[in-house]
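The other protein chains are all here in position, but one chain of the complex has been omitted.
Think of it as A, B and C in the order they're written, each chain with its own count starting at 1.
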């Protein structure tokens, strides 16, 4: 299949729609001033073939897409033991809801809602240098130095009252072992990591190759662990729209409020699309359409 | 792959566990007196190859597995218009919960929770002979006459206070067009359909062949519609354990409290397993293990 | 205190506001066609002095105000045993909510939300002729024949899907002993009782005299039982606005969607006000203002 042609077609079809729908995230200034007139897409096959179109080399704030990589580190370190404190079910509630957390006594529903990702961060803090480890993992996976945008990280911390509430609430229930401020520092920094579509498509490569490193490197995680992360992405990766994504797109995906979405076609390729304007569910307005087009044009879907 | 060998191994491994865990559904006498000492499994590939083991020819009450077929009829008749009154997101709540229905103003979260299936039944009642149509569909799909167990249907009606509550609640919100009693009659009867593993594995065949009839017959639904039903089964098909099923098994599945589970490997095969004792999530205790074993032995999974 | 003067002043102040705010209940035709241009008020002291103004002799549909009298019958028959199946706490949710009922396993929060009143009706059905007993009680209390408006009762039944849902839901939990249809028949008929402000002010008289009959008659209930009904009216009697009523008015009160409100000044008097247009909380728009004025002018309040 000529993937470069497919991505070019998608770029041609969707570029005219930039700025026509959705809204850039406004909760911190550093995100609010990103231009919505950007659209990038990149993929990398299991065999290492790449394709890209549009603003695919422009770095953006990966935000919640980072949850896939922090989860990978935690599963690598703890495997099944991780699930003592985090569930694996879709939440049926907004990504930052406290209701579910209360009725289920401090155990977050899954690692991709904010509470769950904070609980994952707590597990990483217990291991060692959580943030440096995560940056080391990402840099190795895409073969380039990956960094945190310090201004974004600071803004996340300054305005993160709801995440601070979630973390304290879990601390009250005993879900977190470590100091709340230390855990949140990791979480706020991981959300502020900057990467381009090309970098993400490469870094996520282990998810379409049963856990094997996309470049030269040791296996990241096992085949079973990989399959499980993909399952979690499909059922819980796109906030309240996970059912809708499965229904219309049918690929394990994880989105972020920076406007990026990473998707996996098991045994075939990983794909990253980015456009900053978000729809009402917090997913990239054009990113979602790009994935629908990709599936329609290629027939690639897990179903 | 020698599927007959795989099913024989699974049957050999799991038969000794019959009666060792789980509990037969007790809410109606006709289900409560079914012996837990039964285990059957059957599959049918896209090419028509079959394999079976254990009590694969014994008819059982398909219960909520019927929701896949009633949904198929409704999608065939209404396509996208069906989704005006039914959501497509995992529920995050027990299958017969009213809470979600209240907060979302009478729109059930998905067609596989009870409220959603009742809403689907209402749509079928608006079309025509809902129940005869469904039986006709099933009989055609498996090539044998499929019937309702009248005693089970009557028991469902006599004890279905919660389903009656759900239906009246949706009627109050305007989700149902037809008379509550008439809609519930269809729902209670579809739950009381009796089929064997072999029949179900054959009948569900269109789900692994892009909607094409498993025997000689016209296309059941389109490829896109088929893919969407598979997506809904994966995200919502096994009650509160959908995330867990995706995580451990990774196949679109739909279970029933009669102890059956139907699963799909897209483009490969459909599979039905049955054992009456249920685990705490309402899914067949051995059926779940059988699916895990099947995936472990064959490597077949959508992820 | 010259109560006649007070009621005349209130009538003079509020009559010009008739039709200026609120909306007549629209869920059944018989209520929807009642003119909002009506306002009546009547009181009766412990000593038997009466005062009235405006449309105080016009009968109206007492609706949920009937819950006070059915509760009285149930307490008379069962005393403490009544509380095995009904709570005594404010609900914190709308009067016809199912959420609370689900989380508290079918036990309604208090006897004044719909679910609670249906549970009270079930207790009365277990005793004997529930509806005739209730009409006998009311007729004796006000010294005139009290009747049900058959058209209203039929409309309640025809449109009562939410109440039917509540009743079936409680039946599923075992809160109701009797046939759902029979219990609902009592409930729908009690809501359709017609009385005037003067009749209600007299009939409720036992609530300000420690349970003693307002006319010639045996004690209705004990002093302790009376105090408890007053407490329930104060904490739970006016739907979601109970806190607001306590805060602004400070009298045990029970309202109905027919536009009536009955209020008690313990050891002094009972009061009934009626005006059909309702505010957003389902309480009479002018009735509420009338009670505020009454308290302001007389200084009578339990606090």
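To be clear about the criterion, contacts are C-beta pairs under 8 Å (C-beta built on N, C-alpha and C of every residue); 3 or more make two chains touch, one makes a residue touch a chain.
Just so we're clear, the structure is a prediction, and the values are computed from it rather than from any experiment.
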Missing chain: touched chains present in the view: A, C
Absent-chain contact - pick from C:175, C:235 or C:275: C:235
Selected from C:246, C:272 or C:286 as touching the chain missing from the view: C:246
Contact residue for the chain not shown (choose from A:49, A:102 or A:129): A:102
Footprint left on chain C by the chain that the document does not show: 87-93, 100, 109-110, 226-228, 230-232, 234-236, 240-244, 246-248, 250, 252, 266, 301-303
Chain A residues that touch the omitted chain in the full complex: 97-99, 101-103, 161-162, 164-169, 171-172, 180
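Note that only the chains that are shown with their structure count from here on.
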Category of the chain touch graph - line, ring, star, complete, other: line
Homomeric contact chain B-chain C: same or different residue positions, threshold half: same
Chain centre separation in whole Å, for chain B relative to chain A (CA means): 32
Whole-Å separation of chain centres (CA-atom averages), chain B against chain C: 47
Touching two or more other chains - residue numbers and ranges from chain B: none
